[in-house]
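For this depiction, one protein chain was excluded, whereas all remaining protein chains were kept in their positions.
Our next item is chain A:
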Amino acid sequence: CRCRALLSRPAGRLRARRGLAAGPELHFGFQTVTEEERREKIYQVFESVAKKYDVMNDSMTLGIHRVWKDILMHKMNPSPGTLLLDVAGGTGDIAFRFINYVHSVREQQLQRKLKHHQNLSWQEIFESYQKDKFNSLGDSQVVVCDINREMLKVGKQKAQHLGYSEGLSWVLGNAEELPFDNDKFDVYTIAFGIRNVTRIDLALQEAYRVLKPGGRFLCLEFSHVSNPLLSRLYDLYSFQVIPVLGEVIAGDWKSYQYLVESIRRFPPQEELKAMIEDAGFFKVDYENLNFGIVAIHSGFKL
């Protein structure tokens, strides 16, 4: 297989695999870099892909990433009044889905309420419409936090273009050091972002800190395929097709080479589950999508 491997010493590699920077050596794809370099390089990767991020997502995953994100939303099943923190949520995919979902749940709720109050006068029904019109999200809010300015810019433009304004906030922040108080959010999601975090354990601890008691941690990320045949096909596709697509569509071979390599370096499902448990979450579980190409990890702060 065509991997440009500048592999570090096994011990360093082990540390690097767990994302714990006990020493100065970390992985950037299959290269070995220091912690600072890694952060720099990843920032540059996303700075350059920001404008074509969504297009590339669609072409690389043949549009399936939309299904993955929908499944994540269904799993979350947010009720109106939920406060969501979407970390590394750059272009806002999860945030927009959250708003749509809560909106439709709220509408169902209002319809059911109306059915109950069949004996209201017309005046009262009209007044309830007025009141609820300004509460179409039921006080739900989503805060999109990303470390990269360019990604946030693209996200804000998308929001404006699609007409999302209510219940949405954009914050510049680092997942390893969130600019929020303790016990603030009901749900914390990080979709295809935790792979790029340099100190995963810090990010998990921050997630634990900002969640309310009873709050939920959800992580959607590429993971390891155990099926050997599928794994070979997946490797073939990843290393042969994706960087080429990157060059053709976004004019950036290296970023997409990094992407594919970083997926291979990321801890597998069980290891990530252990790390989440170490941060203090309970009832940690994962669900494989597409045989392990993607996995959703879930944990609760109890």
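Here is the rule we go by: a contact is a pair of C-beta atoms (placed from the backbone, for glycine too) under 8 Å apart; a residue touches a chain by one contact, two chains touch by 3 or more; residues count from 1.
In this section, contacts and distances are computed from a predicted model.
Note on the omitted subunit: UniProt lists it as "Ubiquinone biosynthesis protein", one of the names in "Ubiquinone biosynthesis protein", "Nuclear pore complex protein Nup85", "6-phosphofructo-2-kinase/fructose-2,6-biphosphatase 4b" or "Hemoglobin alpha embryonic-3".
The residue from A:G163, A:G214 or A:P228 that touches the chain not shown here is A:G214.
Among A:N77, A:N227 or A:Q240, the one in contact with the hidden chain is A:N77.
Where chain A meets the missing chain, the touching residues are 75-79, 81-82, 182-183, 186-187, 205, 208-209, 211-216, 277, 280, 282-283, 298, 300-302.
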